[in-house]
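With one protein chain removed, the remaining protein chains of the complex are shown where they sit.
Naming follows writing order (A, B and C), and every chain is counted from residue 1.
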Amino acid sequence: MLNISVIGGGRIGRIHAGNIAASAHAALAGIADFDPAVATISLDDAFKADAVVICSPTPTHADYIERAAAAGKPVFCEKPIDLDAVRVRACLAAVDKAGIPLMVGFNRRFDPSFAALQSRIAAGEIGAPELLTIISKDPSPPPAAYVAVSGGIFRDMMIHDLDMACFLMGEAPVWLSAAGSKLVTPNGADFDTASVTLKTGSGQICVITNSRRASYGYDQRIEAHGARGMLRAGNQTTTTVESATSAGFTTDPALPFFLERYAAAYRLELAAFIDCVQTGRHPSPNGADGLRALELADAATRSAQTGEAVSLS
Amino acid sequence: MLNISVIGGGRIGRIHAGNIAASAHAALAGIADFDPAVATISLDDAFKADAVVICSPTPTHADYIERAAAAGKPVFCEKPIDLDAVRVRACLAAVDKAGIPLMVGFNRRFDPSFAALQSRIAAGEIGAPELLTIISKDPSPPPAAYVAVSGGIFRDMMIHDLDMACFLMGEAPVWLSAAGSKLVTPNGADFDTASVTLKTGSGQICVITNSRRASYGYDQRIEAHGARGMLRAGNQTTTTVESATSAGFTTDPALPFFLERYAAAYRLELAAFIDCVQTGRHPSPNGADGLRALELADAATRSAQTGEAVSLS
Amino acid sequence: MLNISVIGGGRIGRIHAGNIAASAHAALAGIADFDPAVATISLDDAFKADAVVICSPTPTHADYIERAAAAGKPVFCEKPIDLDAVRVRACLAAVDKAGIPLMVGFNRRFDPSFAALQSRIAAGEIGAPELLTIISKDPSPPPAAYVAVSGGIFRDMMIHDLDMACFLMGEAPVWLSAAGSKLVTPNGADFDTASVTLKTGSGQICVITNSRRASYGYDQRIEAHGARGMLRAGNQTTTTVESATSAGFTTDPALPFFLERYAAAYRLELAAFIDCVQTGRHPSPNGADGLRALELADAATRSAQTGEAVSLS
Partner (left out) sequence: MLNISVIGGGRIGRIHAGNIAASAHAALAGIADFDPAVATISLDDAFKADAVVICSPTPTHADYIERAAAAGKPVFCEKPIDLDAVRVRACLAAVDKAGIPLMVGFNRRFDPSFAALQSRIAAGEIGAPELLTIISKDPSPPPAAYVAVSGGIFRDMMIHDLDMACFLMGEAPVWLSAAGSKLVTPNGADFDTASVTLKTGSGQICVITNSRRASYGYDQRIEAHGARGMLRAGNQTTTTVESATSAGFTTDPALPFFLERYAAAYRLELAAFIDCVQTGRHPSPNGADGLRALELADAATRSAQTGEAVSLS
């Protein structure tokens, strides 16, 4: 049994804590939090567990990872490691030096439908991917206070899709162009509607669109097109019930938000982390994946602000 | 070019006339009708054409078929030949004696989706059919005056489904049980909601449900289940447009009624009739198919009225 | 915390045990089983818990219910209470006399999609139900040894659908006709393909079809048609992935079998049982529901064997 502590008892932290508690291979050492009403252990004690799951606010991630590295503890950290790529590189250097396993919380890789998409593409079912379309929309915009410290839509929201693009294409982008608009919150501090086009060295093209608003639920879809065909993964609904009236045939809207949509993904990513720690297998996605996604998000931010395409080294 | 006359210039008659006119292999000799404003030729002249399409009121069908037989003209006749099986048999005897080709207007056999269902079942794609489910609902009930002379829901409406069942199962039913209710028009003269279960000699089971009302359009679906899998054909919509709102995902309702739903079927059945006349191929469905469907409808009517199942010889 | 014992540590017993253990409102007192390798408590101790969940072989159900009644313990019992309606009535009399809550395991009522269907029908969304279509097919036939003691397809398999029909129509059937065939196992001891048509006092018609074989997974679908429209609940798949090739658009097959398809239903029915015990609310479905479904299954068996329809009092 792996004794795992959770740092940060917010929404995601409680999900991971619950999955640890329910796992046959792990036990919950406790939750560390600044709020004494939430915390069950101290921060110091959190680093005495066999492994640490970091779900605290983003600005603390790199520090806690380094502290775990110093203590020689395997770490699972919610994305992003930091909003500053320089800081991420320093943190990853510390991780490398300590030789601890670090897994980064790109949970969508573990969504059963997206994972099946990846494995079927990798197995050659559609041939080499040529066009990838990722559509990702939140049901409603976050509070302005959150937006202000989020790093912007590309680093906060699209970073998941940028990682997914790399995961599915199996090749690094060499060119990127982004567009951003303020349509949901016209006077907001950040773009709320955005697109990115990526092109890889072999010529694969990936188009990602994001919106901070979707009246019909959490819209999460991917399609991959290749020489032999297309594979796509669609939205999920609460029930399969369909009604038929003079207005037409109507199914449920999409699941409300990420807690519902990615419930299985959260469970499976934690199981993968536990398995890595116990078997010595290398975690995936790892720190390099986190850094690459952040660098793409940085480039996209720059592109959307200047209106110019960006060549990636 | 086959010169074809149409007897009866109502809704269906005009559809057949249009399809004849548009055919590269036939020409419209004219439409005979009691209404001089509709008629373009006399009834006598109608029987001088190369072939006759009968779309007049049901009580005239058998007489006109016999008249065509006497004139040695190939006949396409809308279903049913007559509401009285005795009269149908006499008529078919005259057809046989004259040796004219007779095709009966079970148009649904020519619907591209249902025709594909039949050919794929016949090709063994799902193995021997075991369970057949036919759902058929009109958008709204016909006028009471029509119901009064229609022969009842089983002879007027379900007769299409009974023919379809025979067409798809490829085997005659040996047992039947029916149920009927008055739910759409509680004080109506006839059942408006009904079901029939058929069983064939080899044990195939077919369940048909009918309603005279469907708020969401003309509901026409079939599914066939066999040892190797299932094949089904669904409803069709005017467009493929789907909307997504907080109420869910909504597509168009089903096509309004038979004119829209079976437009291709009407065209294709007429083309098949023309082809039979020109090549000498035997028409299908023929008079025996029409008689068999009527006998099943008679048995279903009896079963629904008495509440007792019926063994068919 | 309600201390609940499970009698019978087979497939279903272990599911209920897991759900009890995971519940925030209950604790698992232990599992009693004839197999010492499975049992964690004795049968005597099982009846000392606060409540008893019976998942042992069918012939033991009524005895264990009566023993729980004698001990004054609330009981959840897997369907059927017994294969003999006389024995069921005696058992229910003992339950009534003891005044214990008895819930019967018609788990499908708790399936989120079917439960939504029921509540939306009950809320009047489609008006009074007029036609109900229930399609239920197992992926593959059970072993011959199981079939021999199962009571037959109507009592073993269709009993779930018969209960569902009553649940959705909200009215008792007054007439029934059934058909059965041996198509999956031609020389088997029992029908493996079957249909039942039910008619209620107000004229609602329900058609149920069953097969012991479906190559594409566990086929569980329901549709209800009423004056204002139709509501239906479809199959579920493992992922939402769809592929497109020259062969067409292909999604996953249906979920494999009941353990996957009704995982949520098992969890929710146990939560409902726990809630009933703790609040004093009357359990539903109860013993009378179990008896009614059995009586319908008996009538269906008789009808399929004789080919005659049955009037129900």
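The rule is simple: a residue touches a chain if its C-beta (ideal position, glycine included) is under 8 Å from a C-beta of that chain, and two chains touch if they have at least 3 such contacts.
Predicted model only: the values in this text are computed from it and were never measured.
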Option from A:Y216, A:F249 or A:Y266 whose C-beta touches the chain left out: A:Y216
Contacting the left-out chain in the complete assembly, out of B:A51, B:I153 or B:M230: B:M230
Chain not shown: contacting residue from B:S5, B:N19, B:S56 or B:S113: B:S113
Options A:A17, A:A49, A:L117 or A:A194, residue touching the unrepresented chain: A:A194
Residue among A:A70, A:L131, A:A148 or A:A172 touching the omitted chain: A:L131
Touch residues of chain C, complete complex, unshown partner: 214-217, 219, 237, 244-254
Absent chain, residues of chain A that touch it: 128, 130-131, 133, 135, 137, 175, 177, 179, 181-184, 193-195, 197, 199, 202-205, 207, 209, 211, 213-216, 219, 225, 227-230, 307-309, 311
Residues in chain B touching the chain absent from view: 22, 112-113, 116-117, 120, 125-126, 228-236, 238-246
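Here is the rule we use: only the chains that are shown with their structure count from here on.
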Chain whose Cα centroid lies nearest the overall Cα centroid: C
Homomeric contact chain A-chain C: same or different residue positions, threshold half: same
Equivalent-chain rotation between chain B and chain A, CA atoms, steps of 5 degrees: 180
Centroid comparison with chain B (C-alpha atoms), farthest chain: A
Chain centre separation (chain A, chain C; CA means) in Å: 40
Rounded Å distance, chain A centre to chain B centre (Cα mean): 56
Residue numbers of chain A (touch at least two other chains): 244-246
